[in-house]
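Apart from one protein chain that is not included, each protein chain of the complex appears where it belongs.
So, chain A:
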Amino acid sequence: MQRFTYTQARSAEAVPGTGARIIAGGTTLYDLMKLDIETPAALLDVTTIPGLDGIAFAGDELVFGALARMSDAAEHPEVLRRCPVLAESLAKAASQQLRNMATLGGNLLQRTRCPYFRNGAHYPCNKRAPGSGCAALEGLDRGHALLGGSEACIAVYPGDWAVALVAMDATLDLLGPRGARSLKVAALHRLPGDAPQQETVLEPGEMILRIRVPVGPIGRASTYHKIRDRESYAFALVSAAVALDMEQGVVREARIALGGVATRPWRVPEAEAVLAGRRLDRALALEAGRAAFAAARPGRHNGFKVVLGTEAVADAVMIAAERSQRP
């Protein structure tokens, strides 16, 4: 691991000007520093900044401080009641130890688990070493993207929380060298294109302060359905975040986003449109599932995810619908 200096921040205002790399829980950054993939010369620990770890309702908005721990948000009773898709996306991620360490802001910026990216210099990887090529394109692609890939990179965005946030139309409050701004979570991550090393639209030093989620009629009838190789403590093979607004069996509005199969959190308006205005049954839910994967381009070893994902979307829609009947 390269040498670096370590400083603790006392206020958010001080962060953008330092030129140092932000570290929160460190469960992504320190991990990748141990692998010499991340090599920051200076770390600024933001978890010592007071007042950014709260979770609260403000009107029809659920507001998460970027430094709140995954475990706190996952078990927050109001989050569970008003917007289960958010709580479930966190509870089904990582382990309790990691959820105690990791923050909601850092979670959004976690990096791919592509084994060629993580496991080092023997493999070409445009994300790790721009211009070197992509080992996954000709290699083992079981864990790689069916949606949003490019000639340069087909790495999956591995997170769960961002997928749920994209389904819920969430917004970030940012503070950067050029001041404060807001950004939809859906606009945070870039497609890989020909520069897969650039993963987000954040500027250097720009800090996520808060995550705001509008929770109106849509929220309660929601779920995060995650399919894994083992029952717990694994990244998604495929996941579906679904939220519905229903009236007497008819879908007024549907939100559907996919995880584990795309290069960024992947909202599927095509699938949402299948449900809107129609009476829901399992056949219609499956139709939405098929629409969600209509644009999928499977590689050599991940074709099974088209079928698995279609079913996962259908199951998630039915789970969410059942919740709309709860008082």
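Operating definition for what follows: a residue touches a chain if its C-beta (ideal position, glycine included) is under 8 Å from a C-beta of that chain, and two chains touch if they have at least 3 such contacts; residues count from 1.
As a working rule, contacts and distances are computed from a predicted model.
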Just by its UniProt name, which of "Xylose transport system permease protein XylH", "(2Fe-2S)-binding protein", "Lipid II isoglutaminyl synthase (glutamine-hydrolyzing) subunit MurT" or "Fe-S cluster assembly ATPase SufC" is the chain not shown in this complex?
"(2Fe-2S)-binding protein"
Looking beyond the chains shown, say which of A:Arg10, A:Lys34 or A:Arg178 touches the absent one.
A:Lys34
So which bits of chain A touch the chain we can't see?
1, 3-6, 8, 23, 26-27, 30-31, 33-34, 43, 45, 47, 71, 94-98, 100-101, 231-233
